[in-house]
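Every protein chain except one is present and positioned as in the full complex.
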Amino acid sequence: MDFTFLGESFLRLIGGVPLTLQLAFSSIALGLCLAILLALMMQSWFRPLGWLADGFVFVFRGTPLLVQIFLIYYGLGQFRPALDEMGIWWFFRSPYYCALLALTLNTAAYGAEIVRGGLQSVPAGQIEAARAFGMSGLTLYRRIVAPIALRQALPAYGNEVILMIKATSLVSTITLMEVTGLAHKLISETFRSFEVFFVAGAIYLAINFAVTRLIELAEHRIAPDLAQANRPAEVH
Amino acid sequence: MQAKSFLELMQWGPQGWLDEMMFATGLTLAVAIVGFLFGLLFGTLAAIAKLSGSRLAKRLADAYTTVFRGVPDLLVIYLFYFGGSAVVTAIGQFFGAQGFIGLPGFLIGTLAIGIVSGAYQSEVIRGAYLAVPPGEVEAARAFGMSGRALLWRIIGPQVLRYGLPGMGNIWQLVLKESALVAVVGLSVYLYEVRLGDLVLIYETRFSDLLRQAHVAAGSTRQPFVFYITAVAFYLVLTTASTWCFRRAETWATRGMRRV
Amino acid sequence: DAQAQMRKVKVATEGAYAPWNFVNSQGKLEGFELDLGAELCKRAKLDCEFVAQDWDGIMPSLLAKKYDAIMAGMNITPKRMETINFTTAYAAGPHGLLILKSSALAKLPAGEYNLTKDLAEAEKAIAAITPQLKGKIIGVQGSTTNLAWAEKYFKGVAEIREYKTTEQHDLDLAAGRIDAAVVAHSAAQATMETATGKDMTMAPPSFSGGMLGLGVAVGIRKEDNDLKNAFDAAVKAAIADGTIKTLSIKWFKVDMTPKS
Amino acid sequence: MINGAQPAVTVEDLTKRFGPLEVLKGVTLTAHDGEVIAIVGSSGSGKSTLLRCINMLEIPDGGTVSIAGEEIRLREKRGGGREPAEPAQIDRLRQKLGMVFQSFNLWSHLTVLENVIEAPVHVQGRPKAEATEEALALLDKVGLADKRNHYPSQISGGQAQRAAIARALAMRPQLMLFDEPTSSLDPELVGDVLRVIRTLAEEGRTMMLVTHEMAFAREVANRGIFLHQGRVEEEGPPAQVFGQPRSERCRQFISSQLRS
Partner (left out) sequence: MINGAQPAVTVEDLTKRFGPLEVLKGVTLTAHDGEVIAIVGSSGSGKSTLLRCINMLEIPDGGTVSIAGEEIRLREKRGGGREPAEPAQIDRLRQKLGMVFQSFNLWSHLTVLENVIEAPVHVQGRPKAEATEEALALLDKVGLADKRNHYPSQISGGQAQRAAIARALAMRPQLMLFDEPTSSLDPELVGDVLRVIRTLAEEGRTMMLVTHEMAFAREVANRGIFLHQGRVEEEGPPAQVFGQPRSERCRQFISSQLRS
C-alpha cells in the first residue's frame, strides 16, 4: 500500500465532508418533520389527506433518488420561464437547493413509512388507558404514543439516516462536489480507483460509525426499561 | 439526429426503445428479488447473532452491520467484482488459464446487494423482534418450543407483523439499488454483425432500468423522455410491490387490536 | 485455416457517447468508433469483439484483463500514459466554448490555436477571453482534458462546475444556469442539432493539442506491444487511405483526421 | 364536585354489538354521588364492555350515557355505527373519570411512579412536585412505595394491579370504573382496597366496579347489579343481589360459589 498516496487522497476528499454533512443533516431534519406530518395525515380521519400522503410516499419511495434529483434539477430547468414568472427560479437555479429539496422529499417519504410502522406497534391497551384518563391529541402523542413508537422505529430510522448520508453522494450529478464527487475526480486524475475508493469508504464509514453510535446511545436513553427488562432473548 | 416524437421512441421492436425498457424492467426486478432474498438470509442470520447471548456473535454481527451499512454500496460492488475477479483470475492463472476470468455479473451483483441490504434488514428484524411481547415468547418456551419451531411459529409471524413496514422500505431500496449493478455489467447479450466477410460479435448488456434510460438518453439525446418513462416503469413496480406488502401487512396484523 | 489463427481481441467502448459510440434502439453498439474498429481489426487481422463498459470502470477493467483495448473517445494525455499505452491518434479535433447565441462571447475574433505548436499565441487568445468570463459560470464534463484546461486557465476567474455527461451541461446552458461549456467541436456539433442546442453556438476561437489532448486513440495495456503495433499500423493505413476522413464526415459532419 | 342534583352517571338503553354478537342488549342504570355499584355476571356477559362504553372506549351502537347530567353526544357515522359528535367533550368528561383496566394497561415505557403522575401532570396540568408527593402517598397506601422506580415488566401481577389502582386514584376522579380491581390481590390487599373504596365513597365519589368476589361485592357496594347475557337481570341492595336474588339465573350464579 502506498501510504503517501492514501494520505494525499484523504486530504483531498476530506474537503467534501462539510458539504456531505450539511446536505445530509439539513435534509434529515427537514425530512423528519415532513415525515411525521405525512404519517399523521395517513392516519387522519379525513381521507383526502391520507390519499395525498399516500400518493406522495408512493411517488418518492417508488422512484430512484437519482432520477428525482435529475428531474428536479434538469427537468425543472426546462421550465425556467414559468419559474421566473413565479419568482422561484432563484431557488431552482441553485444546485444546492435542488439537491436539498430532492433529498428532503425522498427521506420524508421513507420516514413516513417508518413512523407509521412505529405508531402501529403501540399496544392498543396502553393508548386506551391514556384515553380513559382524558389524554388526547398532542398530549397523547407526545407522552404515550411517540415514546413507545420511537423505540420501535428507532432502529429503522437509524437505517434511514445512514442511507441519507450515503445518498448525498448522488448530488455530484448536479455538480456539487462532495466526498464521492471529489473521489471520482481524483480517480480520473490518477486512475487509482482502489486506493481512492478505499479512502472514500473509510470516510463514509467513520461518519456512519459515529452516527450509529449516536443512535445506539439514543436507543438506550429512550428505552431504559428495555435495557433493564428481561428481554425474551435472554429467556431460556 | 432529428428529435423523434415520444410514440416513435417508445415503439416495440428494433425501431423503438419500448422492448429494451421492458427487458430492463424485468432484469431490475430479477436482480432486486434475488438480492433481497440474499439480504433476508444474511439479515436474519445477523439479527439472530445480535440477539443471541454470545458476545462474539454479537460483535461480529455489529461489525457486519456497521461496515456494510456505512460504506457506499458502489464500493461494495466494486470490491466484489474486481476483488472477486482478481482472486478467481489468480487462481485460474495458477492452473494455467489465461487472461481475465470474469465472475458472472448477476451473481456478484445480487450477492453484493444481498450483503448490503442484509445489513439493513438485520436492524429491522432486530427492532421488530424487540416489539414482540415477551410474555408470548415465554409461553412458547414454557411449552417446550425452541429453535426452529419457536422461530417459525411464534416469533417469525410477529416479527413479520412489526417488521413489514421496514422491510417494505428496504425492498424499495433494493429495487433501485439494482441500478448500481450496471457498473459491473450484467448478463451478456451477444449480437452477430457481418461486415463483408468479417464476423463481428457485438456485446451489449441487458441493462437495468436506470442504465437503460441513461443509454437511451445518450443515444437519442432526449433524456427526459427516457427518465420519465423509467419513472413510470418504476412506479409500476412500486405499485405492484406496495400492493403485495399491504396485503401481507393486513395478513400479518390479523388479530391485532387497533385504536 | 486462417480464421482460426487470428488473435481474439476484446475492445471496450462506453456506449453512451454519441456519435463516437452509443447503443441504438435495437440494443446494438453503433457509432464512429464501432465502424472504425471494424476497419482497423480487418486491417490488423484481428478477431475483434466489442463490449460495453461504464466509463468509471473502463481503465481498471482493462488492467484487470477483462478486455484488451479501449476505443471510447479517449484522449491521449500524459497522465493516462503513466498507466496505459496509446496508439497513434485516430481522431483529433478542436475544442472551444459552447455558448448561447446571445452571449457576448459570440463576438470574439475567430482563430484556430494549437497548444502544442504555438502555446504563446494560444495563451494570448485565452487571455482575451478571460475578462469576459469574470464572475461567470463554466460547465465542463468531469474527468476530461477539457476540465483540466478550464481549471488551468479559468480557475478563480469563473466558477467551474463539473458534470457527468456533456448533455447535462448542455441542458444547464440552455436553462441559463451556466454561461458557457468547454466542449469538443465534434460533440458541440451533435448538441446544436438537438432541440436543446438550437440557440447555441461555438465561441469563435478554437483550441487543440497540448493539455487538451493529443488526439483520440486506442488504449492498450503497457505490456501488450504486439497489439499496439498492430493497431498503430492499421490506424496509419486508415488515415493514409482516407477511411477515417470518410467515417468522420459520416458521423461528425466534419473531418476529424489528425493532422500530423 | 359534581352537581348534587344530577346523578353521577346515567346509562340509558345501551346496546353494543361486535359483528354478529350483541353484547349489550339495552342496559339502563343510574349511579348517584357517593354510590358504589358492584356489577357481577358470568364471564363474557358484557361487564367490561359496559364499563368501556361508559367512558366511550367503545362507542355504543344505541342508547345514551350521561356524566354528571351531561349527555355524551354521538352521531351516526356514514356506513353504519356511531362516532363522537364532539371529541373534545369526551376528553373533558374523561378527566372526571378514572379507570382500572382488567388487564391493567400500564404504560410500559414509564416507571410505576411515572405511570401514576403522568395523567395528573400532563392532562390535568398539576405541578409535578405536588403530583409526585401525592403519588408517593398513594403508592404507600397500596404498598408499592419500594417499587416506584420499577418498570411494569419488573413487577408482579398483584403489584401491577395495585399500580393501576394508584394510577386511577391519582386523577382524583368523580367517577371510578374498576374492572375486577382485586383479581390478582391476596386477601389482605383486598381488605386494603375495600377500605380505600369506602373512604372514597365517603368523600362523595361514585364508583362502579366489576368483580367476581361476592364477599367483596357485598362488603363494598350500596347496590348490586347482576348482568346476564347483555341485560340487567337483577338489581338491588347487595344483601338481595348477593344473598337472596329473585331471579333464578342469579340465584344459581351466586350459589355456585365456594364458601370458605
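Going by the order they are written in, the chains are A, B, C and D; count residues from 1 in each one.
We adopt the following convention: a contact is a pair of C-beta atoms (placed from the backbone, for glycine too) under 8 Å apart; a residue touches a chain by one contact, two chains touch by 3 or more.
In this text the structure is predicted, and so the values were computed from the model without any measurement.
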{"item": "Which of D:15, D:66, D:124 or D:154 contacts the chain that the document leaves out", "value": "D:154"}
{"item": "Subunit B residues touching the omitted chain (full complex)", "value": "53, 133, 135-136, 138-147, 149, 152-154, 157-158, 161, 252, 254-257"}
{"item": "Subunit D, residues in touch with the chain not shown (by the definition above)", "value": "18, 40-44, 48, 102-103, 143, 154-159, 162, 179-180, 183-191, 194, 212-216, 218-219, 242, 252-254, 256-260"}
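Definition applied: only the chains that are shown with their structure count from here on.
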{"item": "Centroid comparison with subunit B (C-alpha atoms), farthest chain", "value": "D"}
{"item": "Centroid distance [mean C-alpha coordinates] between subunit D and subunit C, Å", "value": "83"}
{"item": "Residues of subunit D touching at least two other chains", "value": "153"}
{"item": "Subunit B, residues touching no fewer than two other chains", "value": "78, 82, 134, 223"}
